[in-house]
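Report on one structure; see the data block that follows.
After this line comes chain A, so read on.
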Amino acid sequence: MISIKNVSKWYGDFKVLTDCTTEVQKGEVVVVCGPSGSGKSTLIKCVNGLEPFQSGDIIVDGISVGSPKTDLPKLRSRVGMVFQHFELFPHLSITDNLALAQIKVLGRKEDEAKKKGLALLDRVGLSAHAAKFPGQLSGGQQQRVAIARALAMDPIAMLFDEPTSALDPEMINEVLDVMVQLAHEGMTMMCVTHEMGFARKVANRVIFMDQGAIVEDANKDDFFGSPRSERAQTFLSKILQH
Partner candidate 1 sequence: MDFSSLITAMPGLLSGMMLTLKLLVLAIIGGVALGTLLALARLSNNKLLSTLAGFYVNYFRSIPLLLVITWFYFVVPFIIGWLTGTNEPIGAFYSCLVAFMMFEAAYYCEIVRAGIQSISKGQVNAAYALGMSYSQTMRLVILPQAFRKMTPLLLQQSIILFQDTSLVYAVGLMDFLNSARSGGDIVGELHQFLLFAGLVYFIISFGASTLVKRLQKRLTV
Partner candidate 2 sequence: MHYNWDWGVFFHSTGIGSEIYLDWFIKGLGWTIALSLAGWVIALLLGTVLGVMRTLPGKILPKIAAVYVEIFRNIPLLVQLFVWYFIVPDLLPQGLQTWFKQDLNPATSAFISVVICLGLFTAARVCEQVRTGIQALPKGQTNAAYALGLRVPQIYKEVLLPQAFRIIIPPLTSEFLNIFKNSSVASLIGLMELLAQTKQTAEFTANLFEAFTLATIIYFVLNMGLMLFMRWVEKRVRVPGLIALGGK
């Protein structure tokens, strides 16, 4: 479904990604972790072309992200993305946040789009808030709406870029619950996160990145059982302490 081949990226002289190669199969859940500044957020943003890369290629559902001929907006409309800071559109109500791209990008009818949005809002347990504005919701609630907004586009895969790291601790679980449910339903997911509990519960594979490179790419059980690299071991021991 998503295949990342020898991707490298520079900011000027500074190399942020070094020869990254990995694959996410259909229905697979892959967790990407690593210390801050390791390039994991940059890598996931390359998958839907939000960040350009200079060498290598990424193929999503048979389409090359790096090719200048690719219709990026069209590709992005088929891949959902959830951001660290939610990025709901503050000037639009929750209903309109859910419906906007369905109408403008997919060309759905307004009532159809709203109906679909409300159904998904119900799924993330927030149907009571449909008429509110993003600023009136808690962080956890906003992030659940953001997930619903991405799902409303009927994505073939979902990208999560640190979806819980801007949340207060007591709100993390409500978001993770939605993600776990999604994984159980067979959604293809690539998640940048430090939530190792989530990784243990639903991930098929775990990728560990450091200094722009993929250091480890292993099955979940292998990763947690016996991580090979020293860096991954140090990282894990630090993270699992809390």
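Definition applied: a residue touches a chain if its C-beta (ideal position, glycine included) is under 8 Å from a C-beta of that chain, and two chains touch if they have at least 3 such contacts; residues count from 1.
How were these picked? Simply put, all candidates are chains of the complex that A comes from, given by their letters.
Here the structure is a predicted model, which means the values were calculated and not measured.
Visitor: Considering only this complex, which of 1 or 2 touches chain A?
Guide: That would be candidate 1, which touches chain A.
Visitor: Provide the residue numbers of chain A that touch candidate 1 in the complex, in ascending order.
Guide: The contact residues of chain A facing candidate 1 are 45, 48, 50, 72-81, 83, 85, 87-91, 100-101, 104-106, 149-150, 153, 159.
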